[in-house]
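With one protein chain withheld, the remaining protein chains of the complex are depicted in position.
Just so it is clear, A, B and C label the chains in written order, and each chain counts residues from 1 on its own.
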Amino acid sequence: MGDLLGVAVLGVGHMGADHIRRLDRVVSGARIAAVADPDLASAKEAVAGLDGVSVHPDPEAALDAPGVQAVLIASPGPAHEEALLAAFARGLPVLCEKPMVPDSVGALRVVEAEARLGRRLAQIGFMRRYDAEYRRLKSLLDDGRLGRPLMLHCTHRNVSSPPGFTSAMLINSSVSHEIDAARWLLGQELTAVTVLRPRPAAGAPEGLLDPQFVLFETEGGALVDVEVFVNCGFGYQVRCEAVCEAGSARIGDEHSMLVTTRGTAGEEVPQDYLVRFADAYDREVQSWVDATRRGQVTGPSAWDGYAASAVAEAGVRALESGDRTTVDLARRPDLYA
Amino acid sequence: MGDLLGVAVLGVGHMGADHIRRLDRVVSGARIAAVADPDLASAKEAVAGLDGVSVHPDPEAALDAPGVQAVLIASPGPAHEEALLAAFARGLPVLCEKPMVPDSVGALRVVEAEARLGRRLAQIGFMRRYDAEYRRLKSLLDDGRLGRPLMLHCTHRNVSSPPGFTSAMLINSSVSHEIDAARWLLGQELTAVTVLRPRPAAGAPEGLLDPQFVLFETEGGALVDVEVFVNCGFGYQVRCEAVCEAGSARIGDEHSMLVTTRGTAGEEVPQDYLVRFADAYDREVQSWVDATRRGQVTGPSAWDGYAASAVAEAGVRALESGDRTTVDLARRPDLYA
Amino acid sequence: MGDLLGVAVLGVGHMGADHIRRLDRVVSGARIAAVADPDLASAKEAVAGLDGVSVHPDPEAALDAPGVQAVLIASPGPAHEEALLAAFARGLPVLCEKPMVPDSVGALRVVEAEARLGRRLAQIGFMRRYDAEYRRLKSLLDDGRLGRPLMLHCTHRNVSSPPGFTSAMLINSSVSHEIDAARWLLGQELTAVTVLRPRPAAGAPEGLLDPQFVLFETEGGALVDVEVFVNCGFGYQVRCEAVCEAGSARIGDEHSMLVTTRGTAGEEVPQDYLVRFADAYDREVQSWVDATRRGQVTGPSAWDGYAASAVAEAGVRALESGDRTTVDLARRPDLYA
Partner (left out) sequence: MGDLLGVAVLGVGHMGADHIRRLDRVVSGARIAAVADPDLASAKEAVAGLDGVSVHPDPEAALDAPGVQAVLIASPGPAHEEALLAAFARGLPVLCEKPMVPDSVGALRVVEAEARLGRRLAQIGFMRRYDAEYRRLKSLLDDGRLGRPLMLHCTHRNVSSPPGFTSAMLINSSVSHEIDAARWLLGQELTAVTVLRPRPAAGAPEGLLDPQFVLFETEGGALVDVEVFVNCGFGYQVRCEAVCEAGSARIGDEHSMLVTTRGTAGEEVPQDYLVRFADAYDREVQSWVDATRRGQVTGPSAWDGYAASAVAEAGVRALESGDRTTVDLARRPDLYA
């Protein structure tokens, strides 16, 4: 494969630091060439012991550093648009953590900028597409054996929500994964959304509408329902059942090790997404590195990032209004056809 | 237990004939004393070989026949109201197949008649309350270990629908089971209903809206969603997941025999409700016979029958209007407190 | 079906009392006509409230009591032979709890006595043949879809053993169920047995060889292995996997209700055989009553009872010697062909 791919990592927070570790120790074919973070001390600490890495307070300086051939954006969401545009300006391939851009107006600007370039540079971090179970489900739906999908029943549960988590974030942070997964699994855009609000659980922080039950309609007449419950207390569970004309398929029930003790026969439930999706993150980054070194861009596109933003925004509006809310997407540039 | 309970069976169609068999051969403590059906020949055939059974074209004549101490109503739904009132007039205990009375106005008349009597005589045939799995789920919810129920996710799938099955019948015939089960499991009345209509499956008869996705709200703020899909083609599946504040519990996944053949490890799925709920029917009738012989009435009441009718009617209206539709129940007589 | 079948129940211990309840309250078509037990007070208590039941200290007196048309033997094993022969002498149909006769010499005497009669009167209480899961497994093996069975992997676990339970009883009491089940499922006699003795569990009483691992060979070259562990502490588990030439099938994993709480997703494990096999007992007795009233005898035969004794004896010898021990069966009378 020749030389290692020089990567600039923007942002050294939780996800950024994890990606630095992954690029250095898990993924083959890449090396960290530069990092950027306003907190210079943290940036230095994140790459301590690595050779040949330059450290910068400013993202653009990192992009211009020697040896940088690609960019991984793990800075806070509001900084993504500027970083993506800077990478585009330099012709650098990008892996950008989700959300691509938090608001759909900014997301559309990114889409339009890349469309003007006329070639794809950006891959968005919807890592479920790299999860082994989701891939098996996608493959099963695509082979047509179960017929046309009619409904997706989805569950998204977290043990507890972090401080500052808002009712809107159940949709634009948590359900955004299901938004992309549904679009990808069905190969259809989502056209309307309704949010139902059961009486909040006792375990939810005061004022947080948790759980919520979110209904999406698709351009093909399918229905996607999502239970999102971020303070369920009992585990991290991501499930998806696709109900099709000739059968149904369900992923996400953990059955890998059955433990029988007094009174129960069961399996452990992972308590964290890093446990559940560890392999998916690895595959995601590896896939990106490999494609980049071949001069290609595969995986989720900027259009996927934009569509997720747009649908999530409609979802938040539906949450606030209590009404069915349509999703209006911009025209899809030919680049993403 | 002394003498056998003399039962008059009204109606010798599919369900009536099955109940005659059950009373005669499965259930202890009962005997068939009389049957009634406008089709006298069928009625005679249904009790061929049984001693001491009188056969009548007219229900009231059967109720007045010698030895009749109780009534099992298995005639078509529109005949139920008159039969129930006739049984009430004679002070006879009744087991009445669902729907108690198809329209909620007539159902309410039955409730009021029984309330005037001042004592319960009628048990309604919601046999899921006698299913072993439902009972375990009810028991688990009642013991409080999982906390307050927030949502019920229900699935109700049939291989195919019989001729003449209408879009409304998905709700007032199929989902009526979930209506009673949800009321019973949660101990709450249902207050609103919304029906979503995904694009119909290719396997559904022309013009039938199948599947449907039905959402109920409850007086306590819980949410009940039901996928009803009566031409799914792959099996008879009834599932219910109760999502509570401290955990979830799911019934209806068939795991009793795992068969591994080339390429799959799985279980057979029953193709018929008579297979899945055979024990439940037995327990239902046995429980009724036993209680009757003790001079008691237990199990689902006329109020339960009325409430199911009323909610189903609201559901059909929601289906037709596309709108969220509230359920307005009459005041509950003290008898059913 | 005409009049109720008059049954004499011999023995009013744990099983006898349960069968009295079942005949009276669960099973249709039968009534208790007489009971016998050396402990007259207990016998009277067991039938308190039942009409028309005569109570006897002596089994033969009960058999001769008015109205007795059939016998259910639930007395201790050593009393079975005499009771069976007495029933045969009177031409009375019998349902005899297992073990039919504890020693195979006595068991063979029973077989020979019935063979001399020239017609079957006895059914032996191997109730697993009435369990829904075992029946599904038997049916699957019989239809030939999985090809010839090569191995049965069996598990038989109890929470704890009763006082006085000996190492031999793991075989002749516990594994005797697997002996009959294997013979029935495979349609083959067992020809050799080997018993392995892992180091006993800490929870086993001092001196009890628990667990044991028992290997049976069959006349057709199949292998049957049984883990028997009667102080496992965690539940009552009966499992059986049939490994065949074209697939395998496993029963006994309880999956009927999945409960998810913090850290686990699982199901309850029953703690008692009466819970697990309640339906099987009911079906067993009902089937016997029905066949008896039709003048027929179906179900496990005296030959089955004898074969179980003979194999269990060989098993105990194998346990004691540590050697592979062959099973020598008498010639099978034509009656049981």
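The definition used in the following text is that contacts are C-beta pairs under 8 Å (C-beta built on N, C-alpha and C of every residue); 3 or more make two chains touch, one makes a residue touch a chain.
Note that the coordinates shown come from a computational prediction; the quantities given were computed from them, not determined experimentally.
Screening B:126, B:213, B:234 or B:306 for touch with the missing chain picks out B:234. Only one of A:37, A:81, A:114 or A:133 touches the chain withheld from this view, namely A:133. Although one chain is not shown, part of chain A still touches it, namely residues 1-2, 24-30, 50-51, 132-133, 136-137, 140, 146, 246-251, 253-262, 268, 279, 286, 290. Listed here are the chain C residues that touch the chain not shown: 147-148, 150-151, 153, 196, 198-199, 201-203, 211, 213, 215, 217, 220-223, 225, 227, 229, 232-234, 243, 245-248.
Heads up, the rule we're going with is that only the chains that are shown with their structure count from here on.
Using CA-based centroids throughout, the chain positioned farthest away from chain B is A. For the pair chain A and chain C, the distance between C-alpha centroids works out to 58 Å.
Taking the mean of the C-alpha atoms as each chain's centre, chain A and chain B sit 45 Å apart. Averaged C-alpha coordinates put the centre of chain B at 37 Å from the centre of chain C.
In chain B, 246-248 are the positions where the chain touches two or more neighbouring chains simultaneously.
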